[in-house]
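This is the structure, below, for whatever I ask next.
Removed from the display is one protein chain of the complex; every other protein chain stays in position.
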Amino acid sequence: MPLAFLDDFRSAPVVKTLLGELQAQVAALGRPIKIMEVCGTHTMAISRHGIRQAAPREIGLISGPGCPVCVTSNRDIDTFLELAALPDVITATFGDMVRVPGTRNGLAEARGQGADVRVVYSTLDALDLARKHPGRDVIFFGVGFETTAPTVAAAVAQAMQEGLDNFFVQSAHKVVPPALEALANTPGLALDAFLCPGHVSAIIGPQAYEPAASEHGIPCVIAGFEPVDILQSLIMIVEQVRKGRAAVEVQYSRGVRRDGNPAATELLASVFEPCDAEWRGIGVIPGSGLALREEYAAHDASRKYDIDVSWSREPSGCICGAILTGLKAPADCRLFAGACTPEHPVGPCMVSSEGTCAAYFQYEL
Amino acid sequence: MTDEFNTGDNRSVLLSHGSGGRHTQELVQGLFARELGNPILGRMDDSATIELEGRLAFTTDSHVVSPLFFPGGDIGRLSVTGTVNDLAMVGAVPLYLSAGFIIEEGLPMADLERIVVSMRDASREAEVQIVAGDTKVVEHGAADGLFITTSGIGIIPAGVKVSGAGARPGDAIILSGTLGDHGVAVLSRREGITFDTDVVSDCAPLGGLVRRMLETSKRVRVLRDPTRGGLAASLNEIASASGVSIEIYEEAIPMQAGVQAACEMLGLDPLVLANEGKLLAMVADQDVPRVLEEMRAHPLGASAAVIGRVEQSDRARVTVRTVLGSRRVLIMPSGEQLPRIC
Partner (left out) sequence: MCLAVPAKITEITNGVATVELGGITRQASLMLLPSASLGDYVLIHAGFAITLVDEREAAKTLAIFDELAAALEESQNTETGQEP
C-alpha cells in the first residue's frame, strides 16, 4: 500500500462516480438533510476538498465538537499556562496547542517570556525529555480523544515502569460517545445523521454508537478521511435516511474492526478512569473526561501542582460554543475574519488545526 | 602561509579569528581567498571595484538555516543559490556576490571549510564571483553556529521586464519542477523530528534556466521562486501585486512520492513548504508550448508543468481546483508550520 494506494481513495474518476451516485440518492430522498461531521479532521478534509460545494445543495454538513483543542476549556488551558510559567518546569504539548489563547495569553507568548515549552509529535518524545532532564519536571498537556489518549496512557505506563518520576501528565482528555448523547439531546439541533470519526472508532469500535442509533434514531456512519471515503459515507447516510433506518455502519472498513483495538482500550482503562469534564460551549458532560487513576497519581500533574485559575474567563463575543454544537456557523460570528483571524485568534476554533473557523477561514470561498 | 593553515580535527573558530588581526588574516587568506579566489577578491581592497553598464539588479539576503547541513546542501550553497535566484527572478544575469559571515565561537573549522567549499562550487555552477566579504566571530550562544548574509548584483538585459506586478488574465502559470523538496529535506534533519528519507534539497541556481526562458519568449511576465511560505505565499503576493485572481489545479502540481508521504505523516501542507531550486512563471498563453519545451530540456526544468491560470477578477485571491472539481481558497500562510497530529 504505497502512496498509490492513498491515491486510489482520491482518484478523480472514482470521485466523479460517487458524486453522481450521491446526486441520485439525494434526488430520490427529495428533501434537505442535516448531517453533523463530529470529527475536526473531517471538517478540515471536507473544506480542503471542496466537498460542501461539490455535494448536492440538499446536503447540509455541520461541524461538531470533534476538535479536542477547541473543546478544551479556558480553565484547563490557563492551568497549563500557569504550569508552563513555573521555573524549572518543561512543558510539552502537541503543536496545535501552541497558538491557542487562554484568558491572559497563549503558549507562544509564554515561550517568548522564557517558559520552556516544547512541541512534540509523540508522547514518547515527552518521555525522552524527562529522561534527558532528570532534575526538572516534564509536564505533558494531555488533550485529545480516544485516538490520542491511549498514546498518553502508554507513556504514563512506561514512565511508571521506568520509575521516571519527573514525568507528569495534565489530563484534559475527553471521550466522544457522551458528547454524541448530549448533541442528540440538544433542543433545536434536529440532526438527521452523524458522520462518525474513523480513527476514534478504530480504537473504540462501532458499538459505541449504538445508543445514538437505537435510542435516538440517528444513523451513524463511521467514515475514513479521504474524499472518496467521505463521499461514500454520505451516500450510505442518505440511503439509510431514505429507507427510514437508523443503524451504525462502517464505511471505513479497512481501518475499523468489530471490536476496535482491545489492547488500546484496555491500556486506556488501566491508566485512566472516567470523570466529569467541562466542554467549551457545551458545559459539563458527566463521565466524558479521563483522569489518571490513583495508581498513577505519581504522574498526575494536578496532584503535585495546585494551580489557582479562579480568574479564568471565556472570551467575550466568541461564539465557539455555539459553533462546536452545530447551532451556528462561523459566518454567524461577528468576530469571524475581522477581529478573529488565525493571526489574532480570539477563540480556539480559529487557531486549532481542526477548528471549524480555521477550516472555513482557510478554505471556504 | 596557506600551507600552515590547518583545518585538522582539533581546530575550531575562535574569537580572535574575527578580531581583524593575524588570525583573521590567516582565515581570510587561508580559507576564503583560497577557495573563492578571483582577481577582484584577490586585491583585498576595502571595496571591490567593478565596471558595469546597464540596468542593475541588487539584492540581499540573510541565511540562518538550521541545521547547517541538510540532505542536498548546506547553508553555504543555499546562501549563493538564494541570492543568485533573487537576481534571476527579475530577469537579471547574476554576476557578483558579497558574503558576510557571523560565526559562533567554537564552530568546528572543518564545518566552516566544508561550507566555504560549497559556496565555491555553487558560485562556479551559477557562474558568479564572490568579490567581497566580511568575517565576524561572536561569543558562544550569540549565533546559531553560523549566519551568512549575501548581497548580489546582476545586469538586466535590454528589453527584459519581469515583475510581480506583471501578471495578466489569461496567462498560464508554470512551475519548474517538484514542490516541497527543500522544506522536507531540512525538516528531516531538524532536531526533534526524526525520519529517514531520500528526499534531498533542490537548492540550485536558476540563472541558466531563466536565461533560456527569456530567450524563448518576450512574454514571461512574472518570475518568482517560492522559498519561505512556499507556493501559497508567492501566489498570494503576485495576485496582490498584479491585482488578479489566480487558480491552480491540485492534480497538476508535480510532487515526489517522498514529499507527499512526509506531508501525510506530519500533517504538512506541501503548498507552504520552501523550495530553493524551483520557479513560478506567468507566461502568455500562446508562448507556453515553446517555453515548456525549453524548460523541460534543461536539467532544472525537467518536470516543468502548467499548474494554473491567471484570471480576471475584482478580488485579488488564489483558489485551488480540487480533485472533486470544486474550488477552495488558498490563503497567505500565517506563522510557523507546526506539525499537527490531532
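Chains here go by letter, A and B, matching the order in which they are written, and residues are numbered from 1 within each.
As a working rule, contacts are C-beta pairs under 8 Å (C-beta built on N, C-alpha and C of every residue); 3 or more make two chains touch, one makes a residue touch a chain.
Computed from a predicted structure; not experimentally measured.
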Residue touching the undisplayed chain, where the options are A:Ser47, A:Ser73 or A:Thr148: A:Thr148
Given A:Leu61, A:Ala159 or A:Ala202, the one touching the chain that is not displayed: A:Ala202
Residue among A:Asp125, A:Glu239 or A:Glu273 that touches the chain left out of view: A:Asp125
Residues in chain B touching the chain absent from view: 194-199, 257-258, 260-262, 264-265, 267, 340-342
Contact set of chain A toward the excluded chain (per top definition): 1-3, 5-6, 8-9, 13-14, 17-18, 20-21, 39-41, 66-68, 94, 121-125, 144-145, 147-148, 150-151, 154, 157-158, 197-200, 202-203, 228, 232, 251, 253-257, 261, 263-264, 267, 354
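To be clear about the criterion, only the chains that are shown with their structure count from here on.
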CA centroid of chain A to CA centroid of chain B, Å: 38
For the chain B and chain A complex, residues of the former touching the latter: 192-193, 251, 257, 260-261, 264, 266-267, 319, 322-329, 331, 334-335, 338-342
Interfacial residue positions of chain A with respect to chain B in the complex: 2-3, 6, 10-12, 15-16, 19, 47-51, 53-54, 68, 94-96, 98-99, 118-122, 125, 143-145, 147-148, 227, 342-343, 353-354, 361-365
